[in-house]
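For this view, one protein chain was removed and the others were kept in their places.
Should a chain be cited, it is by its letter among A, B and C, assigned in written order, with residues numbered from 1 in that chain.
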Amino acid sequence: MSEPSPFTRPPYVAVIGEGDPRGPDAQRMLDWAEEIGRDLARAGAVVVTGGLGGVMQAASRGAVAGGGETIGILPGADPAEANDYVRTPIATGLGVARNLVVVTASDAVIAVGGRHGTLSEIGLALRMGRHVVGLSSWRLESDHRLGGPRVHRAHDPREAVALALRLAAAGPAPSE
Amino acid sequence: MSEPSPFTRPPYVAVIGEGDPRGPDAQRMLDWAEEIGRDLARAGAVVVTGGLGGVMQAASRGAVAGGGETIGILPGADPAEANDYVRTPIATGLGVARNLVVVTASDAVIAVGGRHGTLSEIGLALRMGRHVVGLSSWRLESDHRLGGPRVHRAHDPREAVALALRLAAAGPAPSE
Amino acid sequence: MSEPSPFTRPPYVAVIGEGDPRGPDAQRMLDWAEEIGRDLARAGAVVVTGGLGGVMQAASRGAVAGGGETIGILPGADPAEANDYVRTPIATGLGVARNLVVVTASDAVIAVGGRHGTLSEIGLALRMGRHVVGLSSWRLESDHRLGGPRVHRAHDPREAVALALRLAAAGPAPSE
Partner (left out) sequence: MSEPSPFTRPPYVAVIGEGDPRGPDAQRMLDWAEEIGRDLARAGAVVVTGGLGGVMQAASRGAVAGGGETIGILPGADPAEANDYVRTPIATGLGVARNLVVVTASDAVIAVGGRHGTLSEIGLALRMGRHVVGLSSWRLESDHRLGGPRVHRAHDPREAVALALRLAAAGPAPSE
């Protein structure tokens, strides 16, 4: 027990967004996710996703291209549901409750676009004290003055990655 | 199996908000939650909460005063953690993942104020196709045009209850 | 807050078993579950089940016949999946993880027959400190000497109900 750990843990950054993006912005979301995945990997971060298609797949593909590690936290019970760029699939069998695991397992979260599932992950991330970086994603405002973790808006993938890495290094911010 | 059900299910409406409200708005949130609970009960709805203190307790107390039923979906494993106005405590042992159960068990959700935990419940509710009524709560905007369930803003407890009952009757709206 | 609770909580007893019993014992399991549900209700206990068919439905039907309350903790997101004898459906959206809620919400558990799902509920019940009464169900033996909660074998429905009510009154036994 007193031996030193053989591992230094790299930052884990979740990239969340639509599994099936549609509409005029869809390709841009996928391109951004791929760029984010690649830049995270090059910076030495592990990319965590929900393991399925769309933004999750694009971010994982980018991370693999960048020489990095990818973890996919799947809603179902079959690891074969993971996209081809997930190196470490975690089949949970939890359904939507796997969204909690995606964000809790990560030190920071980048949301790229996203619909209701992404919103649920943003909410859970903040609840668990994880900062969130949003790129063309949900804007949240509270009628009350709140401290603790929040959604930081980025304007491009590069800024999103830089922000997420800085926030991941700073550690969790207890929810108020 | 072909016998008719002995039960007609009333609408289930979740009331969510802070367990420990602070600041200048705290008492107003509690008063509103109690009024909402009472009016829901008078209208025949079952009031679902997270079972603990603050807004959850105020809504449950109001519902009991209004002659209604209260269900408390607790994060811990001990039903005795429920506040005194929960008639049916459900101890889950799930921690934060119980937030998913609070909203999934309900036909509509009323958010009264709230911080990060409430936001996570709003996100999960929309993900599960439940409409949300917000009273001095989170304002959410997406950069993308979304259909499906959404947060309806109410201006007072009476409007919140009327909206929630109408939405509960309309049934779930699949998330896009 | 210092007002006395308006409610005295009755014992909650889960009845678990197959949702689709087959084989020569199937009818006996259903008859036993119905008798158990009825006797629990007559003794003032609330009957908790997984809310679906087979043993869950039979126990709920018995409880309704006995004038009691029934709670159904459903794996899916639609309360309409509950059988007709569930008075209080709790749609969880949790899939198999709802098995944890069924047993944690209860003060004691009666297993009537059962296959792998029932075994998972027995294991989770013991882990959560809930005693289990088994009627023609799984026999569990450990190579190690264990204290804490365990599976008590009953020989008929009457003995199962008496045992469960006694164990529910005694309170949880911390898992070792």
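Operating definition for what follows: contacts are C-beta pairs under 8 Å (C-beta built on N, C-alpha and C of every residue); 3 or more make two chains touch, one makes a residue touch a chain.
Since we're looking at a predicted model, the values are computed, not measured.
J.: Which listed residue, A:T92, A:S120 or A:S137, touches the chain dropped from view?
T.: Among A:T92, A:S120 or A:S137, only A:T92 touches the chain that is not shown.
J.: Which residue, C:A43, C:V96 or C:A162, contacts the hidden chain when the whole complex is considered?
T.: For the chain that is not drawn, the touching residue is C:V96.
J.: Which residue among C:L40, C:I90, C:A105 or C:M128 touches the omitted chain?
T.: The missing chain is touched by C:M128.
J.: Mind listing the subunit A residues that contact the chain we can't see here?
T.: Its contact residues with the unshown chain are 1, 3-7, 9, 12, 46, 57, 64, 71, 73, 77, 79, 84-94, 97, 100-101, 104-105, 128-129.
J.: Need a quick check: the contact residues on subunit B for the chain that isn't drawn.
T.: 93-97
J.: In the whole complex, what residues of subunit C lie against the chain that is missing from view?
T.: Residues of subunit C in contact with the hidden chain: 23, 25, 96-97, 99-100, 113-117, 119-124, 126-128, 136-146, 148-149, 175-176.
One rule holds for everything that comes next: only the chains that are shown with their structure count from here on.
J.: Quick one: which chain's Cα centre is the longest way from subunit C's?
T.: Centre of mass proxy via C-alpha means gives A as farthest from subunit C.
J.: Examine where the copies subunit A and subunit C touch and state whether the two sides share over half of their residue numbers (same) or under half (different).
T.: same
J.: I'd like to verify one number: the distance from the centre of subunit A to the centre of subunit B, where each centre is the average of its C-alpha atoms, in whole angstrom.
T.: Whole-Å distance between the two chain centres: 28.
J.: How many angstrom between the C-alpha centroids of subunit C and subunit A?
T.: So the centre of subunit A lies 39 Å away from the centre of subunit C.
J.: Mark out which residues of subunit C touch at least two other chains, giving numbers and ranges.
T.: Residues 93-94, 97.
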